[in-house]
Structures are given as structure tokens and as C-alpha cells.
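Pasting a structure here, questions to come.
Only one protein chain is missing; all other protein chains are in place.
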Amino acid sequence: MTTGEVLLKVDNLSVEFDTPHGSVRAVDGVSWQVRAGETLAILGESGSGKSVSTQALTGILEMPPGRIVSGSAEYRGVDLIAMPVKERRKIVGDRITMVFQDSLSALNPVQSVGTQIAECYRVHRGLSKQDAMKRAAEMLDQVRIPAAAKRVRDYPHEFSGGMRQRVMLAMALALDPDVLIADEPTTALDVTVQAQILELIEELQAERDMGVVLITHDLGVVADVADNVVVMYAGHVVERAATAEALDYPVHPYTEGLLGSMPSAELKGQELPTIPGTPPSLRAIPSGCAFRTRCPHAIDDCALEVPKLLTVAPGRDAACIRRTTISAKEAV
Amino acid sequence: MTRFVLRRVLAAIPIGLIVTLGVFALVFAMPGDPLRELAGDKPIPAAVLAAKRAQFHLDDPFIVQYLLSMKDILTGHFGSTFAGADIADQLRLRIPVTLKLATLSLALQWIAGLLFGLYAGFRRNGVIDRMLLLSTLVVLAVPGLVLYFAGQYVFGVQLKWLPVSGVADGYPISYLLPAVCIAITGFAGMARLTRTSIVDTANADFVKTGRAKGLGEQRILWRHVLPNALLPVVTLMGIDFAGIFAGAVLAESIFNLPGLGQFMFQAIKLKEGGVVVLLSTLAFLMFILINLLVDIVYGAIDPRVRNV
Partner (left out) sequence: MSETQQVFETETQDLEGRTLSNRELLRALLRKPQFVVCVLLVLTFFVMAAFPRIFTSVDPRFCELGKSQHGREPGHPFGFDIQGCDYFANVIYGARPSVLVSVVASVGGFVVAGILGLLAGYFPGAVDTVISRTADVLFALPGLIALIVILNSVPNRSIWIIVAVILLTWWPQGMRVMRSTVFSVRNREYVLAARSIGVPPWRILRKHVFPNAMAPLLAMTTLGVGGLVGLEAVLTFLGVGLQPPSISWGSQFGVAASYRDTPHLFLWPALFISTMTISFMIIGDSIRDALDPKLLR
């Protein structure tokens, strides 16, 4: 369990989108925090609001149509959401940086990767062009890109997917940030390359004592690298726990379902259990508990109100009215 | 670079052959004797007729005629028109007229199109943007012919601000009205394309990356959005450039400017095959040259096409 300083603390964050059919709430009352040296995984299906929450707090979400309804996101005690844009730009991109899923479209196709990495030094540190390029080459070397000094002048399309993701990492880590937000950094990659990138993130994190927020839909990735995990469903946090405990003993039925549908050696030859139904459209989230329509344990009361995230055991929270304590799980 | 240019030029040769051959066939394989039509009802002395026929190779087989006139064009022996004017002299007089018209109108429409397109794209859904979209739709919708006539009538005939036709007032006064008219028809397309391209590019993922890097909006716009958004605009500029010669035919005949377009128009009326083929060849060479230029500029902006 990490005990480092709390670097980023998100509290009660809600984000809505204005659509032609009225506004929809993509993120609803989400809270989490990440400490130095900690890896926090935000786990959820697409549309669960996991990316939107981080994009909203860093200010890169298109607003409008997006809109932050409530909440705060404190970096070392200063609220990023309340601060003026100019102030925020000094933190986001410098102390908090991001890596995205699709490195081909996330890099500017008409600039060399070196120029794009150097831009961080130029804008935030005011380095000269030459010095910035030199530092960019060093960064490429740090993320283990072979012949970095030469490749610094190459363009994104000249790299393979895995190498491009390393370039993204180099760019994000160029200024030695406190927090790295990695938004599905390995989803588009082959399994072997995926493992290499995750390993690289872990190594660089250990070197720098950095906090990492890893957004993913892959339970395997969570199990591999995360210290703590936040499970999201339809814009809500449904469970929050240390990874080992959550995997070992999931409390929320959704987490349970996710774990149950992981292929494993024990289940060989049997039909893989799945969660029935599909995630709800944000336009038509069921009343009360959003998961109730797919939940095997749902009762009539689940439809009444949105379940609160309650502490079910020390360091463990879950949002399920049927399982307000660990022991309550045994009962149902 | 040299190899790239060389390859493009080599690839253009067969197309050029077919195009000129096609134009030549259309002009010379037609029924009717061009010389007799030119002379009208007046009898021509047989010796003059024979001399003229020899001069224009009219008695040779088709393919020989074609090759001979191609040889003349390539060696710079343009000869004279049926009426006796020296074609090389004509070109010397007329090329500057068309060039002046083309550069003036292109400059006007590119500057106006880029400015409005950029502004509308940066401030999309603003008042200027909405006005621009509406006005360009109207401008795109008014046929060029109507626009030229209306411009000529209002500013030339009625208000008398600018000369109605001809080049008597010299450059740029005489060229202003036709150039503005051409520019207005081209401007709409330019502005719309620039705007659309900027709006599309502003939604690209790398813009999000730029924000995540803590870059200011201005820096993102000028350093990241613009270079990417300009790619299709460069292509349009090329098409514009190549098409200006076609536009010149119309504008020069309406505003009575003695340029290449008017020359082409008159040559077609008089069935001056040699001139038509010559001017078509010129237009084709221009087309190849401009395409080459566009590809080079494109390659300079976009590294992805450099090694193709």
C-alpha cells in the first residue's frame, strides 16, 4: 500500500453533455485520488465515463458540448477546475501529463516527433530550439527507442504502433511530471507490445515516484500493474478498493460479473459466464441503480434511488444497497 | 526530388500525346475546308490556296499533319494565322494580358478566401461564420456568366467606376473588374474549403494532445491545426490555378480583353486548327507544371507523401 503524498484528488465530479436530445450526464459524482508512486486504475466499459472524467479535470474536454456541473479536482491542494485556464495550463502539460490510446492520430502528422517533444521544453521551460531538440532525443532514448538521436527527426507515420506509443510516453514524461494520466495506452497494441509498454511505464514511474492514473477496460491490465482500482459503470463509481482485494473478493455485483467473465484455466471446457444485457445508453440510464437491469441480485428497492458509495470495510467502498457491508455479501 | 520531378514529367508525356492528338483530330478531322470558310464567297486564286494548303500541311495524311504541327510547336515555329498575323507575336502580346488577369484574380480570391475561411474556421458558429456560409452559398449559386454581366453593368455601365471593357486604361485599372468577378466566383469555394478543413482539423486527436501538453489555443491553432488544415487548400489552389485559363475564355470575351482566352475563342470560331492545338498544348503544359508545383508544395508540408 502506497503512502506517498496525495497528488491529485478528485471529489464529486459531474460532467454533462448537451446534445440535440437534451443533456446527458456522462460522469456523476465521481471521487478518487492518486498518491505519489501509486498506480490507480480506472476500470470501466466504453461509455462508463472513465475518460471523460480525466479529460474534464485537465480541461481538454470540448466544452461545449461538455459541461462540468459540480466537483473539484485538487492538485496538491489547488483546485484545477476552479482556476483560470492560463493557470491550469502551467500545471496540465507540465506537472500532470497525458498519454492517449491512438498514437497515430494523437501525434501531429506533419511535425517530426522530436519537434513535438521539444515543444514541451520550449513552452514550459523556455529552452532554445537546439537544447530542446537535444533533450527530446534524450527522452526518446529513455523510452528505449533505438537510434534515438537519428529518429528524433522522423515523422509519426514512420514509427510502428508500439514505438509511437513510446514517443507519446516520451512526450508525456519529458518534463518529469508528478502525475501521468494514461488513457487506454495499450488498447491498440499487440499483447506482447502491450506488456512492454506497461513495464516501461512501471519502470519510469518507480524512477520518478510518479502517480499514474491508468484508464482501461482490461481487467488483466489492472491485475498486472494497478495498486488501487476504481470501477465505473454508467458514469458512477461503483466500487473502489486495493486491486488485490477487489480481485480477490469483489463486493459490487458488476465487479463480480466482470471477474466472473474472465477466461481462466479453471473454467476450461465450460461456457464462459457473461453479464447479461448491454451497458445502458447514457440517454436512458435506468432509475436508481444503473446496473439493476443486468444485476442478478436486483430487488424492487434498487429502482428507488441511486445507491451511495459506502465504506463496506476499511479502505473499501461499494455502491450497492444490498451489500452495505462485507458480511452483507454473504447474505445474498 | 529530381527523380520525383523527372518521373512526373515522363508520366505526363503519353497523356500529352493523347490529349494533343485528340484535340488535333477534333479540329482537323472535321468536315469542311477551313480555308474556304475563311474566304467566304470570294474566289481565292488557286496558287494562293495551294500555298496556304502547303503551309498548313492540309494535303498530308492526318498523322503526318499532326506530327508536323507538333514539330512546329516544339521548335517554336508557330507560323501565322489564316488571316496572316504572326502567331508568335500574338502570343507575346496576349500572354501578359492573361497572366495579369490571372495573377490579379488569383491573388484577390486567395487572400480573401483564406482570410475569411481562417476567421470563420477559428470562430466557427460565430456571426461572421454564419454570414460567410450563407453568402458563399449564394455566390457559388450565381452562375459566373450572370455575375460577370451584372458586374459589368453595375460598375461599368451604370456607376462608371471602372472601364466596361478593353485594356485601354492599362494595368491594373482595366483588369480590376474582370479580376474581381473571377475572384468572387473562386473566393466562395476557397473560403468554404478553408473553413471546413479547419473545423475538421480542430476536431483531430492531436489537438487534444496539444491541450494536454498545456499549449495555448493560439499556438495550437497556428502550429498544429493550420499546417494540417492547409493541405486540401493547397490542392484547391492548384486546381484554381489550372482552371483560370478556362475562366479566362469567358471573362476575356465578355470584357473584351485581348488575352489567350479570347485568342482561343476566336480561333475556334475561325476553325484555326493550328492555334487551337497550340493553345491546348500550352494549357496542358501549364496543367502539368502546376500539378508538379502543387505536389512539391504538398510534399513540403506533408511528410507522408514525400517518399511516394
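To keep things simple, chains are lettered A and B as they appear, and every chain counts its residues starting from 1.
Basically, a residue touches a chain if its C-beta (ideal position, glycine included) is under 8 Å from a C-beta of that chain, and two chains touch if they have at least 3 such contacts.
Keep in mind that what you see is a predicted model, and the values were worked out from it rather than measured.
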| item | value |
| --- | --- |
| Touching partners, among the displayed chains, of the absent chain | B |
| Sole contact to the chain not displayed, among B:146, B:173 or B:305 | B:146 |
| Among B:18, B:85 or B:300, the residue in touch with the chain that has been omitted | B:18 |
| In chain B, positions touching the absent partner | 15-16, 18-19, 22-23, 26-27, 29-31, 137-138, 140-146, 149-150, 153, 157, 186, 189-190, 192-193, 196-197, 200, 232, 235-236, 239-240, 242-243, 245-247, 249-250, 253-254, 264-265, 268-269, 271, 276, 280, 283-284, 287-288 |
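By our rule, only the chains that are shown with their structure count from here on.
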| item | value |
| --- | --- |
| Chain A residues within the chain B interface of the complex | 55, 58-60, 89-94, 97-98, 100, 102, 105-112, 119-120, 123-124, 155, 157, 171 |
| Complex contact set, residues of chain B against chain A | 204-206, 208-216, 219, 223-224, 227-228, 301-304 |
